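Have a look at the structure below before the remarks.
Missing here is one protein chain; the remaining ones are kept as they sit in the complex.
Chain nomenclature is as follows: A and B, assigned in order of appearance, with residue numbering initiated at 1 for each chain independently.
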Amino acid sequence: MSHEGSAGGAAGDNGGGLPRIGVFICNCGGNISDVVDVERVAREAAAQPGVVCSATHMFWCSDSGQGIIEQKIRDHGLNRVIMAACSPSLHEKTFRRTVGRAGLNQYLFEHCNIREQVSWVIPDKELATQKASRLVRAAAARSAHLAPLEKRRIPIHPSVLVVGGGVAGMTTARDLAARGIEVTLIESTPFLGGRMAQLHHIYPTGQKARDVIGPLIREVTSDPKVTVYTNAQLDQATGFIGDFRTTIRITPRGVTADCADPQAAIDACPEECLDQFNLGLSRRKAIYLPYQGCYPAEPAIDWRSCTKCGACLEVGNGKGIDLEEQPRQVEVRSGAIVLAVGLNTYPLRHGEYGFGRFPEVITLHQLNRLLDPSGPTGGKVAIDGRPASRVGFIHCVGSLQRKGVHRPMRDGRVNDYCSRVCCTTTMHTAAELKERYPRMLVYDFHEDIRTYGRRHEGYYDQVSQQGVTFIRFDPLRPPRVERDPRGEAPLVVRTFDRLTHGEEIEVPLDLLVLATGLVARDMSKLVDLYRCSVGADHFLMEVHPKLRPVEMASAGLFLAGTVQGPMDISESTAAAAAAAAKASALIKAGEIELDPFVAYVQEEVCSGCQVCLTVCPFSAITRDEAKRVASVNSAVCTGCGTCAAACPSNAIQQYGFEDAQVKSEVLALLEEPAEVAAVG
Amino acid sequence: MSGNGKLKVGMYWASSCGGCDISLLEIGTRLLDLVQIADVVFWPCAADFKYADVAGYPDGHLDACFYNGGVRNSEQEEVARLLRQKSRTLVAYGTCAGDGGIPALANLVTPEAIFKAAYHDNPSLDNAAGVEPQPEVETGVGTLRIPRFYPAVLRLGDVVEVDYVLPGCPPQADRVWEAIQALAGGAVPARNGEVRVGCADRTVCDECSREKRLLKIKQFRRHHMFRPEPGWCLLEQGVLCMGPATRSGCGAMCLKADMRCEGCYGPPAGVEDQGAAMAGALGGLVDAATEQQAQEIVDQIPDPLGSFYRFTMASSMMKGRR
Partner (left out) sequence: MADRTNGRGKAGSWEPRIVGFLCYWCSYTGADGAGTARMKYAPNVDIVKVMCSGRIDPELITMAFSRGADGVMVLGCHIGDCHYVSGNHKTMVRMPLVRRLLSGLGIEPERFRHEWVSAAEGEKFSRLVTEMTEQVRALGPLNWPLRMRERGVGHGQDLHPWRGGEA
């Protein structure tokens, strides 16, 4: 974990002695040299103090280019290297390695961006060349103050905490355990399975959801490498990549395996409430099991509904039931954390498309519960006992919303994204309806249909052939849902059909199903505990959607599944597998190398005023009581440099961004080049 | 040194309040020790020395000269050059000589505005003719010359080479005595720029014993607005204490008396701009959740320039107002 400046290689003198700077200017195959006079930049660079060589090349990042750099470092005994080329985000690492191969410490390198921030944005050749020259001059001035640095090495605790016991969390846990890694899986509700357990048939295989997730639950819970906590909430967290310490709070479930006859206890319970598992379509007891075959097999007590009347205790002497058990806390240590907390369905407002006003308006998820033979109606599509023979679906409810058309959410924004899974689910469900009830009239009200996935389009074709009627509405004039004034049907949907050039049509329905979109959960706890970055859509953000799709900016944190945005089960499990692979690569490496740009304290000028302790976003600074100075934990420090700016005596500095380095860069930018004196 | 083996020392009062001359007396009975080891050869405040006397000394005649005050007019510059020539060691005594001090806050206004305030808008003044002092005035008996008023207050180091800076407003007596003893012990001119003596590299917080609770500032308050809790960091209580951005050496005297540090010892080692350093620290200490809150709390600071640069405007990055 050392970041002390120590000589690392053979060539040059690794920073000691006077600067011997080499400046390398890249043509970037014309991307730069078409606008910037690179030869002039090289000439002007050569005149800077300390610069002993400067050169241009068509592509310094090419093998031959890098070879030349290595050769020049050796030939000229360079101890500083400046690369003026593309953005450092592309090739800074490449050239640091080049420098390292030549035996020079890789942090005696300075990258200067003259493509994205010069040649691509400044059309005027003279102005672009002047700017490139200025930036190179500043880099040269800065480089004189560089010192050799070493990457930090941080050991990784060989275990992973997976947050969320749905299909993504369990897939991650299974894959990690299969690689021999200890996993702690926590689930905030009393039962594993997440949203998938509530689904009925799933596309694109048509299997029953529980037939797929059941084996996964068994696999995870029977694996000795996996410790499962249900009813477990995140409480506190400290630590950092390699050594996270997360405290979880476990709410007692009230019932243990010792309970001989759980069903009798359930039957004894006098308290009823809406069954959330059936999405409010049925009622259940305060002591309950969500479905047959759930895990754990013991019922749980819903403490919000339980009045602690004691009726359940009268069954079998109350053995295995404890109404007074207190929550307990467990500290979980892990080297990495995978977040798989899932998402929510769009919260319909009262009256939105008649929802809440008319019992015949339900969501697509509720319809899935109705179709389930073990569901509230035993698999019948019926409302209050009345079977439905005319069923309509409305797409994009809570998705693809438009400002000005849809009422904004509490934060002032509308859900303008596509929720991805609703179209195919609608087609898939409509197909099942038509299979079960060939004479049922099924109408599909859509703005657009996106059956984008592999084997998804088949469902569209299928329902088209099954005789589902498609009606395309204008998103600016969405369908209206009313009671049928003639009393022929419970509901009537009025809309303008764009497929018949805006004809206003009226469709009588027994049941209207809203394909509600998917929204992010409340991430505030995760943000609070793990400094997660959250996107404008409120889902958690990856570092890069293509290059690092399951990693978070906070090192050691990974994303699995729909915590990151709407996904179907296949995508969720793919993301989960990727998160598991990334996390296990980290764990198996045993240690991690991090950039050395952390803060350090010059103890001789530190007064122990503790301003830095107050400003550090990561609590990486503590006070050394014996010396009465600040002390930086370089494993925790993320290298933001906020403390360095705050330190009123400049005693805290940041490697790579020391005062002398940044200030000399600023001064050099403001310097007027020599020939200017003549002009001025 | 004199033939009697004693040091030859001098002291001069330029653009300052006179507190520095008094601070020399603050060494108390040690004054008796001082006259045992030193002869005073120039101290206009205490005895009737003429500039001509000094001009008559050979170069390097004074072992040490303490120059207090900044340079605001041509007389002060002239004397500074003279004393530099006649002194082996030139000490910028006090913060005015070292960093401009409080008089350098005048660099935030123009000389014209100063004259207007002093000679026209002054309520105790009867100047119907609107007379202003002129560098040269013809009178019946010849040309009367007074020193020329400079456009800005300068540090002593802006006009001559300074060996040591002894900061403080005024320098603390024990530090003054230590400096005199060092000179008596044969300390030689630094010859490598202005070396700060009679102070440490750290800040007042190093010498302050008040407790830090790592709390952020929710509002700024001044001493007259509340009674600060004794023993608790004043800055955390919302008092704009300059201690974190001020060089130590004073022994945190003000803080011991429950008063905030005003910053008189100037910036600590490694800091060029005391005010900017303080602004940087405060930025991290203010507890604001939104930009509007941040602005509201920042707006509570009365006279930020006067508070942050009370003693160091002339040595700050910006030096003064445009």
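As a working rule, a residue touches a chain if its C-beta (ideal position, glycine included) is under 8 Å from a C-beta of that chain, and two chains touch if they have at least 3 such contacts.
Treat the numbers as computed from the prediction; the structure is a model and nothing was measured.
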Contacting the left-out chain in the complete assembly, out of B:Asn107, B:Thr203 or B:Thr246: B:Asn107
Taking the entire complex into account, which one of A:Val23, A:Val38 or A:Ile122 touches the absent chain? A:Ile122
Specify the residue from the set A:Glu150, A:Asp175, A:Asp510 or A:Glu665 that touches the hidden chain. A:Glu665
Which is it among A:Val23, A:Val99 or A:Ala138 that touches the chain not included here? A:Ala138
In the whole complex, of B:Glu26, B:Glu178, B:Asp258 or B:Glu272, the residue touching the missing chain would be B:Glu272
Touching the unshown chain, chain B contributes residues 107-108, 150-155, 157-159, 161-162, 193-194, 271-273, 275-277, 279-280, 282-284, 286, 288, 290-291, 294-295, 297-299, 301, 304-305, 308, 314, 316-322
Where the unshown chain meets chain A, residue by residue: 87-89, 113, 115-118, 120-124, 126-128, 130-131, 134-135, 138, 145, 531, 533-534, 553, 597, 615, 617-618, 638-642, 644-646, 654, 657, 659-660, 662-667, 669-670, 672-673, 675-676, 679-680
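In this section, only the chains that are shown with their structure count from here on.
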What does chain B use to touch chain A in their complex? 201-206, 212, 214-216, 243-245, 248, 268-271, 277-278, 280-281, 283-285
Partner chain B, residues of chain A touching it in the complex: 602, 604-615, 628, 642-643, 645-651, 659
